[in-house]
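In this view, the complex is presented without one of its protein chains, the others remaining in place.
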Amino acid sequence: MKHILIVHGPNLNLLGEREPEVYGSMTLADINAELETFAQQHHLTLKNFQSNHEGGLIDFIHEQRHWADGMVINPGAYTHYSYALRDAIAGVNFSTVEVHLSDISQREDFRKVSVIEPVCVAQVSGLGWKSYIAGLEKLLDLKKA
Amino acid sequence: MKHILIVHGPNLNLLGEREPEVYGSMTLADINAELETFAQQHHLTLKNFQSNHEGGLIDFIHEQRHWADGMVINPGAYTHYSYALRDAIAGVNFSTVEVHLSDISQREDFRKVSVIEPVCVAQVSGLGWKSYIAGLEKLLDLKKA
Amino acid sequence: MKHILIVHGPNLNLLGEREPEVYGSMTLADINAELETFAQQHHLTLKNFQSNHEGGLIDFIHEQRHWADGMVINPGAYTHYSYALRDAIAGVNFSTVEVHLSDISQREDFRKVSVIEPVCVAQVSGLGWKSYIAGLEKLLDLKKA
Amino acid sequence: MKHILIVHGPNLNLLGEREPEVYGSMTLADINAELETFAQQHHLTLKNFQSNHEGGLIDFIHEQRHWADGMVINPGAYTHYSYALRDAIAGVNFSTVEVHLSDISQREDFRKVSVIEPVCVAQVSGLGWKSYIAGLEKLLDLKKA
Amino acid sequence: MKHILIVHGPNLNLLGEREPEVYGSMTLADINAELETFAQQHHLTLKNFQSNHEGGLIDFIHEQRHWADGMVINPGAYTHYSYALRDAIAGVNFSTVEVHLSDISQREDFRKVSVIEPVCVAQVSGLGWKSYIAGLEKLLDLKKA
Amino acid sequence: MKHILIVHGPNLNLLGEREPEVYGSMTLADINAELETFAQQHHLTLKNFQSNHEGGLIDFIHEQRHWADGMVINPGAYTHYSYALRDAIAGVNFSTVEVHLSDISQREDFRKVSVIEPVCVAQVSGLGWKSYIAGLEKLLDLKKA
Amino acid sequence: MKHILIVHGPNLNLLGEREPEVYGSMTLADINAELETFAQQHHLTLKNFQSNHEGGLIDFIHEQRHWADGMVINPGAYTHYSYALRDAIAGVNFSTVEVHLSDISQREDFRKVSVIEPVCVAQVSGLGWKSYIAGLEKLLDLKKA
Amino acid sequence: MKHILIVHGPNLNLLGEREPEVYGSMTLADINAELETFAQQHHLTLKNFQSNHEGGLIDFIHEQRHWADGMVINPGAYTHYSYALRDAIAGVNFSTVEVHLSDISQREDFRKVSVIEPVCVAQVSGLGWKSYIAGLEKLLDLKKA
Amino acid sequence: MKHILIVHGPNLNLLGEREPEVYGSMTLADINAELETFAQQHHLTLKNFQSNHEGGLIDFIHEQRHWADGMVINPGAYTHYSYALRDAIAGVNFSTVEVHLSDISQREDFRKVSVIEPVCVAQVSGLGWKSYIAGLEKLLDLKKA
Amino acid sequence: MKHILIVHGPNLNLLGEREPEVYGSMTLADINAELETFAQQHHLTLKNFQSNHEGGLIDFIHEQRHWADGMVINPGAYTHYSYALRDAIAGVNFSTVEVHLSDISQREDFRKVSVIEPVCVAQVSGLGWKSYIAGLEKLLDLKKA
Amino acid sequence: MKHILIVHGPNLNLLGEREPEVYGSMTLADINAELETFAQQHHLTLKNFQSNHEGGLIDFIHEQRHWADGMVINPGAYTHYSYALRDAIAGVNFSTVEVHLSDISQREDFRKVSVIEPVCVAQVSGLGWKSYIAGLEKLLDLKKA
Partner (left out) sequence: MKHILIVHGPNLNLLGEREPEVYGSMTLADINAELETFAQQHHLTLKNFQSNHEGGLIDFIHEQRHWADGMVINPGAYTHYSYALRDAIAGVNFSTVEVHLSDISQREDFRKVSVIEPVCVAQVSGLGWKSYIAGLEKLLDLKKA
């Protein structure tokens, strides 16, 4: 059975409450529940984690580096400047997929650049919570190859 | 039954032959067959189209604009400069998802900017041919909402 | 009698249907009819042409280069990047006026630069279909001089 | 009867004398006379004004804001940096058309950007004094709509 | 009675000790005491918070989002790059004023850009600790409107 | 008794009439009256001045340089490019505070840079007419120090 | 015997007619005849192709990819922005030399950057039609190595 | 006898008073007196003019354009952005020399670019009031040639 | 005896495990042991600290500011964007040396700029763990001076 | 008989030894011998020169300016910044061709810009030592014209 | 008697021969003779030096640093990039004036920036050989102060 980390970055704990017209009405717990259902169908074990702390996200990735076989991460705003998070992802041995909930609503210029993407194997945005599912499917495919 | 366009941009006709270590060994026909299978399972009707001509892609989108309910497009290199293709997508009434086969192998700087993305509802890259599947699923979700 | 080319670039074939709040409700046929009326009043012979193909626009300009005495062109999105179209205009012996239907609605940054303008004798935007009329009047004036 | 402002920016008082190979041999008085003829034919009342003072142009626009129904302005070199003039145009309730006499002769880089255009409904350049006529026609059309 | 958050960003805990010629000789406790006096005069309840942790600041804003009616924040150096903090401010329902103690002494280029300001209702800098007072007065005005 | 200049830049004479949803419904006379009330309470003598002329603002600052002990200036659009105004402020011996009425509504890129700020002791924006009050309070504090 | 493609990009069909002071008085047919003479002397078989269509150039390169051992291409204005053409060149197995007729006359800034060059083995400009000869000689040398 | 304009831009009326450690202790009247002495020795007639108004400087240049044979101008801060002043200088028939009093003390980045210089025949900075003398000598030399 | 802080930034806790071909096979404990040996020989007392938290690093520097006489810091990826860390270093009274383990392997563009360096007295990179030794020697020299 | 300079810039004296996989195994003497053979066949007299000194290259070009009818120069790294060398080439009366040995191996960004090319009649790169031959042929053609 | 260095940079040895329409017909010897005449009138001793070698110019400045009381330098193209020459000027104790012969003919963009100017006390351009005279006069004035 494969071990996958589900990592949610800053402000995602407010999901369902914060700007629902942009990010949807599901809470983070709702999303985690959906992912859990998917995981059981595909024989995956998930560990969920959310933090608003850049260092907290790095700590978690480090701590799980021997347990995990892959990671789906929504880095939130850290997507755009956290080279420390990027180094953490580059420094562990499993593959990572970068996901984002929304697409067209994220239009400020600073959101167009991801410093995380170059160390990931795929990037998915705009599918709502199913962006995470697409990320999990990518990791499943990688394992087969 | 929903009508979906599958549009492949320049050089994708060489798929399976061109740099297979980057783009995989499946041909465009293989991908279309996979998408057809998915379409039948989900009660979708697909129309496939590939062209190396910017104008040809625009013509096709125009011609199908009354038939189609959605589009999944891999704009290839036109992703990075075809404002004419962007205008074509913005000018029709159905939703479009932008997809790319590879992710980490596409690292020249000019590939980091998509002029197409701002007129699409989602963007998926790095899932191989399943990027198209993720696009189709997005369109299915939109139709339900 | 003077021979004038009226050239419409990509996506203008959808005029009247595409974003009418921006581009107006007249179709391309309507505009061509108006221009024809003007032409007859001013003893001009017009040849209309629309294409979504960059190469098609260039081919047409080349083919008509011995027939034509001037050109009014709405290059659409090719305005912003088609150096090939620019070279075609620079390579023929008649004068060209660049026109655009709308003005204030075109506000993305990429629309602020015209690579075509340096090889034209005038540029008109925001007058709706009368932008073409202004272009024709410019060509009439040039011929007198 | 409609009330239209004709505003000429810096250095245009030298028209006919300054670089006639670029700007033509007509004086500002000549242009105003032509515009007056047009105005009488189309039942327009014009008020002409020229100033080399950025503040003078703003003052005039302010003073005439209750009299005027529209404005045709050739901002001269203020086109490229006068945000104060832009704010003045944005702050009154009538529509404005930006015009320029010449086109291809204006080729220094700083002349490629207009900070005025985003608050105007149309922009015309290269038609000589008829650029003003095209502007007046635009204002006539607007009034009908 | 209104509930206002007073949030101090990184390195402000050293106030009074760190570069007093730039930031003044008052400590953070001194400032908080002044703000408390003002609050009592204006029937405000304040909650003070200081952290050097980007995530800690975000956590605090999240936790207080149902209690608070407004916030005055001095984001310190996070002003210039913390898009995560910006998202936190944008994601809660109360209004925020950005304040800085000093003005002319902050002259490195990187200090000229605030990524926080676009999600705030006002920005005050250079008034010393009274920058916070100006922020509180702004929030009082907003409440009346 | 202290002597303070209140200087209003271009287009502020239209206050209350121009885009009231952005700049509020108070006229410049209303603001000056409020400032006068404040001045009398704090034993300040004010001189008000408004001009749309860059040179007029500079002339006024020069003329008052021996009378004045401080200045509160809202440079309007000159904020963004008037190095001549900046030099005038730098060239006199009293302190200046830069103020702006609105904050979040001013979002075009060109409004993000102030060439005036480096020669001022404080900057306040977004407090409406109370931005001027905050500026006056800053000058009062400076005098005490 | 080696098989070499000679590909001429947009507007080169007008050669000899268009700006002869820049591009010389030889027609494309003249150049092709010279290249044919060279080819027979060196036991090369050539296929000539000219198109103004970006997609047409890509199609031709694709179609000939099993026949050809090398290519000399003058991409014309596509040199400066056609990433699709670049991808086509990168996607086939034979070597390509980029050539241009003129050198010093090509001085607009946009002509200084070639997006094609990184996927070619050599670049020659300014030798007139002999630029093509130099390209053929390069391909001959490559074959020997 | 030659007719020369001596034009002083914004803030130069404060000379001798404003930052004397940078600009020296001579007043503008002192400088004009020195220039007058030089003029009499060299059979020149001078007209001095100072204004803080961009438009005032342009007006003066226009008015004197038939009287003057040359101009020495210190454009002050208008050096860096007044394209209108530049156009005025370009639009008259006499030669102009741009001068500045100080050199090394002017170090902000915005002072490094002169938009005036391209329309002048020489530029002198750092010689104090003798910069004007060097400018006059240049004009004397030009007349002889 | 001198008191020196040894501060390790994000991801350095994985040293010896993460990309050993780049960063070497020594663990952080190994490095600390080597530094301890050096410290005893030179009569220095060290305090080691590692954190992935930007705020944690700042807290530590603040807490030790009365104990410490100097600091050697490897800021890891925070080198490139943490202005908050920079402010912390600038806000304490002891001298700091910035060190990095590797040199030539760090080649992404974002690694070329250090926002920390301007507040340090020296920078050493590429000496492996001996970069820290060089930093300690610098601090020893400073104390003598 | 024509007189041609062959000028080799910095580090080319190490040819054959330095990075042979990039620059080939021929020494500079080998290349000069090949060029000499070509010269005798075409009735050219060559003078070879190599220097690592920017000033030495300029001196040589100056000294030979009356002897030489043309020059083929490989400026090495001076290609990218030596405006002094550019001025030397522009200041003599004969034509110059810029050549480079390699093409695709030269990929750092700084190698993409040539400050020398604008003063040359042609540029050849990627043909190995035959780049010089192509340069010589260009000079032969020029002489005939 | 004062000791002044006259230093001429690269390509100035060709003066009178190279592009005389730009740089005039005087040779460097002519200029030196004129300067010598001036020097004798003003009790100055000059040492002239010309080199095309950046290092040669630096060596000369170093060698003369105890003899010289000032320097007038025309750095030629080194003006635009020689930080080594700049350091040499900054490293000696006498004052330097930067001069250039021509002004309006020097219009390529790279000629607009001087890296030498910040370490000089004045800059003069466009006065022909009298630029040097203006430089000498500046040095004379400095000595008096």
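We call the chains A, B, C, D, E, F, G, H, I, J and K, going by the order they appear; numbering starts again at 1 in every chain.
Heads up, the rule we're going with is that contacts are C-beta pairs under 8 Å (C-beta built on N, C-alpha and C of every residue); 3 or more make two chains touch, one makes a residue touch a chain.
Note that this is a predicted model, so its numbers are computed, not measured.
Peer 1: Among the chains you can see, which ones touch the chain that has been omitted?
Peer 2: Listed by label, the shown chains it touches are I, J, K.
Peer 1: Pick from K:Y23, K:F49 or K:Y81: which residue touches the chain that isn't shown?
Peer 2: Considering the complete complex, K:Y81 is the one touching the chain left out.
Peer 1: Even though one chain is hidden, which residues of chain I still touch it in the full complex?
Peer 2: For chain I, the residues touching the absent chain are 97, 103-104, 107, 112-113, 117-118, 120-128, 130, 134, 137-138, 141.
Peer 1: Need a quick check: the contact residues on chain K for the chain that isn't drawn.
Peer 2: 53-56, 58-59, 62, 65, 81-84, 86-88, 90-92, 115
Peer 1: Please output the residues of chain J touching the missing chain, sorted low to high.
Peer 2: 9-11, 13-14, 17-19, 51-56, 76-78, 80-81, 110
As a convention for this text, only the chains that are shown with their structure count from here on.
Peer 1: Give me the step distance from chain B to chain C, shortest route via touching chains only.
Peer 2: 1
Peer 1: Chains shared as neighbours by chain H and chain J?
Peer 2: Joint contacts, listed by label: K.
Peer 1: Hey, which one of C-D, D-F or H-K is the same interface as B-C, over half the contact pairs lining up?
Peer 2: Of the listed pairs C-D, D-F or H-K, the one copying the B-C interface is D-F.
Peer 1: State the superposition rotation angle between the two copies chain C and chain D, fitting on C-alpha atoms only and giving a multiple of 5 degrees from 0 to 180.
Peer 2: 180
Peer 1: Hunt down the residues of chain E that sit against at least two other chains at once, touch-wise.
Peer 2: 53-56, 81
Peer 1: Looking at the whole structure, which two-chain pairs count as touching?
Peer 2: Here the touching pairs of chains are A-B, A-E, A-I, B-C, B-G, C-D, C-G, D-F, D-H, E-F, E-I, F-H, G-J, H-K, J-K.
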